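For this depiction, one protein chain was excluded, whereas all remaining protein chains were kept in their positions.
Each chain gets a letter, A and B, in the order it is written, and its residues are counted from 1.
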Amino acid sequence: MKKGIYLKYLRTLFLYIALITLSIAFIMPFLWMVTTSLKSGEDEIFSYPP
Amino acid sequence: MRKRSILARKENLEGYLFILPWIIGFCVFTAGPILFSVFLSFHEWHIFDDMKWIGLGNYKMLFTDPLFYHSLKVTFEYAIINVPLVLIVGLLLALLLYPKVKGTSVFRTIFYIPSIVPVVATATLWIWIYNPEYGLLNFFLEKIGIDGPDWLYSTEWVVPAIAFMGVWTVGPTMIIYLAGLEDIPQVYWDAAKVDGANYWQRLRYITLPLLSPTTFFLFITNLMGALQTFAQAYIMGGGGEGFGAPANASLFYCLYLYEQGWSWFNMGYASALSWILTLIIFVLTLIIFKTSNKWVYYERS
Partner (left out) sequence: MSCKKFVGVLVVVVMLLLSVYLPAKVFLRATTWDEAEGVKWIKEVFAKYEKLNPDVKINVQSVTQGYDDKIITSLAGGTPPDLFMWWDYPRLASLNVLEPIENVVDLSKIDPMLVKWVTYGGHVWGVAKDWTTRVIWYNKEVFDKYGVPYPTNDWTWEEFREIAKKLTHPEDKVWGFLVSPDPYDWEGYIKMNGGDYLSPDASTMDGYLNSKETIEAVKFLTNLYLVDGVSPSPSIISASGGSYAMFESGKVAMIDSGSWFIGYMQSRHPGITTQELAKKFGCVFPPHPKGKEVKTMLHNAAWVVPKKSKHKEEALDVLKFLAEEGGRTMAEAGWALPINMEIAKEMKLFDDPILGTFLEVLPYAVEDPSFLKRADWDKNFAQYIADAFDLIMLKKATVEEALNKAVEESEKALKRK
């Protein structure tokens, strides 16, 4: 029985990890857009890494 | 009895009166132009000259037009990549969001937000993400040791790039899958669990078959949408060069149709092109319908 609860927690944890990773992937373009729009000047915008 | 039928008739009439503005609008702005385009497709017409009846001339010309075949190829290449990808990702997200855990509504919102962004804004944003030198994507690819391609500037990658972007707007597909999942009675899963089926087995033998009507619906609607892709290609081709750039590699069917109509004024030919596309979509849908009894399961039957 204890093992079952463990498994359940593990599963929920996995679920959250997956959801959060995917959320980041979906939100990343927005974040990038917002941060880019707040940068001034070309040198900052085209700095690499972004 | 008699009185009631008069009342019913009167109500009927009133009903039609109420929707009359819509009916007029539909006839003038939708049905009229549709019929007119059928008529046009049998003519040669360049807007300013007189219409010349040429029978099937436009349709015959299609078959000797290399750009017709090319644009069809481009469009199908897009659909073959985009449609399965969107369905798989949509299903995956729906499966992740289905379990009743805290915060699912937040995640739902996050996954749906990109879908409410206007396509022009999405396309413009992704031109930047795909930029080979300064873009976000190649930055991450470089991090994991991959030398990213030129994406929108490359003849090989421009169509896949536009197709991949479609995953970002997977929202509606995900929501419909989610609704489909909610419709499946919990007892099936419970019964399977008791029988000792693991998650994958339950997914394979219960969830997927019971979701097949949803998949069927989404497959058809997404395919129709994919074959009519216009705005993304118009904006993103060649990183903003548009009109099939680079070197016609992103000349989608609807772009070519638009070019024929509005760049070259071949209205008759453009109408013929649009009817051929309609026919292609119709035939494909028919084929999918015909084969559907092999893979779509309705609970009732």
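One rule holds in what follows: a contact is a pair of C-beta atoms (placed from the backbone, for glycine too) under 8 Å apart; a residue touches a chain by one contact, two chains touch by 3 or more.
Since the model is a prediction, treat every value here as computed from it, not as a measurement.
S.K.: Which of these touches the unseen chain: B:Y78, B:W126, B:Y153 or B:Y234?
M.R.: Reading the full complex, the residue touching the unseen chain is B:Y153.
S.K.: Can you tell me which of B:E14, B:D49, B:D147 or B:D195 touches the chain that was removed from the display?
M.R.: Missing-chain contact among the listed residues: B:D49.
S.K.: Based on the whole complex, identify which of B:F39, B:Y69 or B:W264 touches the chain you can't see.
M.R.: For the chain that is not drawn, the touching residue is B:W264.
S.K.: Which positions on chain B touch the chain that was left off?
M.R.: Per the touch rule, chain B residues meeting the hidden chain are 46-49, 61, 64-66, 127-128, 131-135, 150, 152-155, 238-241, 245-248, 262-265.
Quick note on the criterion: only the chains that are shown with their structure count from here on.
S.K.: Between chain A and chain B, what's the gap in Å when you average each chain's C-alpha atoms?
M.R.: Measuring from centre to centre gives 28 Å for this pair.
S.K.: Over in the complex, which chain A residues touch chain B? Could you list them?
M.R.: Touch list, chain A to chain B: 12, 15-16, 18-19, 22-23, 26-30, 32-33, 36, 45-46, 48-50.
S.K.: Can you list the residues on chain B that touch chain A in the complex?
M.R.: Answer in residue numbers: 93, 96-97, 99, 101, 103, 107, 110-111, 113-114, 125-126, 128-129, 133-136, 139, 168.
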